[in-house]
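First comes the structure, then the notes that go with it.
All protein chains but one are shown in place.
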Amino acid sequence: MSWERGELQTIACARRLAGKRSVFIGVGKPSTAAILARMVHEPGLVLVYESGTIGAKPHRVPLSIGDGDLAETADAVVSVPEMFNYWIQPGRIEVAFLGAAQVDRHANLNSTVIGPYDRPRTRLPGAGGAPEIAIGCPEVMVVAPHGRRTFVDELDFRTTSGAHTTAVITDLGVLEPGADGELVLVAVHPGVDAGEVRAATSWNLRVADELRTTDEPTRRELDALRDLVSR
Amino acid sequence: MSWERGELQTIACARRLAGKRSVFIGVGKPSTAAILARMVHEPGLVLVYESGTIGAKPHRVPLSIGDGDLAETADAVVSVPEMFNYWIQPGRIEVAFLGAAQVDRHANLNSTVIGPYDRPRTRLPGAGGAPEIAIGCPEVMVVAPHGRRTFVDELDFRTTSGAHTTAVITDLGVLEPGADGELVLVAVHPGVDAGEVRAATSWNLRVADELRTTDEPTRRELDALRDLVSR
Amino acid sequence: MAEVVALAEAVDGLVRDGDAVALEGFTHLIPFAAGHEVLRQRRRELELIRMTPDVLYDQMIGVGAARKLVFSYGGNPGVGSLHRFRAAIERGVPRRVEVEEHSHAGMANRYVAGASGMPCALLRGYRGTDLMRHTRVEEITCPFTGEVLVAVPALNPDVAIIHAQEADAAGNVQLWGILGVQKEAVLAAQRSLVTVERIVDELELRPGGVVIPGWCVDAVAAAPGGSQPSYAHGVTVRDNDAYRDWDRIARDDDTFRGWMEDRGLAGARA
Partner (left out) sequence: MAEVVALAEAVDGLVRDGDAVALEGFTHLIPFAAGHEVLRQRRRELELIRMTPDVLYDQMIGVGAARKLVFSYGGNPGVGSLHRFRAAIERGVPRRVEVEEHSHAGMANRYVAGASGMPCALLRGYRGTDLMRHTRVEEITCPFTGEVLVAVPALNPDVAIIHAQEADAAGNVQLWGILGVQKEAVLAAQRSLVTVERIVDELELRPGGVVIPGWCVDAVAAAPGGSQPSYAHGVTVRDNDAYRDWDRIARDDDTFRGWMEDRGLAGARA
């Protein structure tokens, strides 16, 4: 059964949610991965969106974190201040997924500007909930496409701390922080080798002694994912 | 038509609510007065109880600020943190009624202890919402029975500041702060003279040059009050 | 994830001697049944936390279960004094109780800080009162305006116990009517127990309803009528006579003890 790298990235994210109780997600791949995890790995997984929906059970991948489906299926809907103060800040949500335009070797993230802050070449959307999600949730996983413009030697702006990040899951493989906090390539996806990942990273990426290869998507994972995105 | 001093005290409180938009009340006389004001003077008056009921329209005088009738008839029910943070603290409620065991010449109140704090002769209930109500609401009216044990030269404990108090309404008359903030007897109830009020006050109570006499209860006021308390 | 268990089992598993225990419910949904179970199991040396210690805490203080009381208003609402509370503080009967008292706004914000994982909360309060000198608050200056505000320390009880109208089999809880500070108390606590009027198959969201997800609660126990003589909005009615009667019962040391012993709430004395 053939698959695309983006599919495997989503499936790899979903697998990481097995055994977790709650996950904080934005839209895009993390949302797809979390819904997939509920379908395949962890039916009781609590999905929390920053729009205030706790325990949402979306049938479809939402375009926006404010889609009505999320509020209708949620166990509780809370205001945005309550979401950040009562739910994120005290670490009540076990795992958070974050994305970014730039990732550095310590998993710090930039989603603010490319170029100088006062005269940016590219103005990105900005912080959103990420700075406090990243220090509030006990565990953070970063999801990003692997390339030299994303995996940079130095961030143009540090929007978010990488201190709680346990994994960076890309379309090429998985990076995890080593003992000193610097990211190490610990797994490549099938058909990718360490050289390709290193070439797509601006800094001199460390590679684990025992580099793993991500398991191929199972038929069940792939069927569920394709069913989900077709809804 | 004969009446009791306690009835006139309640009626005098109710009259002060004419033209007001919102009033914060506990149980007892203030609650009776506020419901009476809605019946007689100000049908649109918004009653706010610290139990979180905003715009309650009780048919009966509640025994407790948590009576179900208050929640059922309220425009909105909010949590206690919201009540204090969003409603009291910013001064959104125009007038508050407060009671106390001791009142001093600046309308500071004691509802904590009689005697030393660490070995009280009488342990009173304590502050409740009063300290922040007294500085949050733009206008405070104190309701207390007039006597030397209540109107004291020095408080045993200052629970609440008198800084926002505009009137102290007793069963004998009405005190208002003068230019320097010290309470002045500005009105006596019918049948009471200044000497009786001064004798019931521990400090040397000032009397206004033009001492007024509270208007007798009207038939409408008295009928409404008696109807209300009989429900 | 909340386990749905019997009340006795829940209290046995969650409440320990010496714990800081908050039984909350602001004039509504007061968890009498759970508090009585704590007494039946003879838990002692408790730090009892509650904005409005009323009849339930008068009972718990009166049998000597409390070493400390953290509160903001200790009265019998609409009736008058709490005589056991007064006896403990004025006369040390049956034992002295350490007192830490706040204003309602202070207590509410302490719970908010606790629920928010913050060490403290800010408010405009306490200043100009003698409470400043007698309780745990600190002045703090706003870095933007220079205004002097007051910080209160977070409240994070060992156990929070509340009563609600409904829970489902997964332990998701819904309460409605006067909301008080119960959600904050549960979220601020290390452990939590919710007693409910009824367990339902599926929660139907109510107007004014607040849902606490089951995964934030340790135990849910059915206790129909469990907030009487307080009430559960839409289910039971406040027993005002019981509150009035309590004044007579609690006024006298012996009458009180007899009343508690008759109900198995007095505990064994050492």
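Quick notes
Letters A, B and C mark the chains in the order given here, with residues in each chain numbered from 1 onward.
One rule holds for everything that comes next: contacts are C-beta pairs under 8 Å (C-beta built on N, C-alpha and C of every residue); 3 or more make two chains touch, one makes a residue touch a chain.
Being a predicted model, the structure only gives us computed values, none of them experimental.
Listed by label, the shown chains that the missing chain touches in the whole complex are A, B, C. Only one of the listed residues, A:27, A:194 or A:222, touches the absent chain: A:27.
Taking the complete complex into account, C:122 is the one of C:122, C:199 or C:242 that touches the chain left out. Residue A:130 is the one among A:17, A:46, A:130 or A:167 that touches the chain not shown.
Taking the complete complex into account, A:77 is the one of A:13, A:35, A:48 or A:77 that touches the chain left out. Against the chain not shown here, chain C presents residues 117-124, 136, 138-140, 142-145, 147, 149, 151, 153, 204-209.
Counting over the whole complex, chain B has residues 21-22, 44, 46, 54-55, 75-76, 85-86, 89-92, 136 touching the chain that is not drawn. For chain A, the residues touching the absent chain in the complete assembly are 27-28, 50-53, 62-68, 70-71, 77-81, 83-85, 88-89, 112, 117, 120-123, 125-132, 135-136, 157-161, 163.
Throughout what follows, only the chains that are shown with their structure count from here on.
Among the chain pairings, B-C comes first (most C-beta pairs in contact). Ranked by separation of Cα centres from chain C, the top chain is A. With each centre defined as the average position of its C-alpha atoms, the distance from chain B to chain C rounds to 28 Å.
Of all residues in chain B, none touches 2 or more other chains.
Shown for chain C are the residues in touch with two or more other chains, namely 112, 184.
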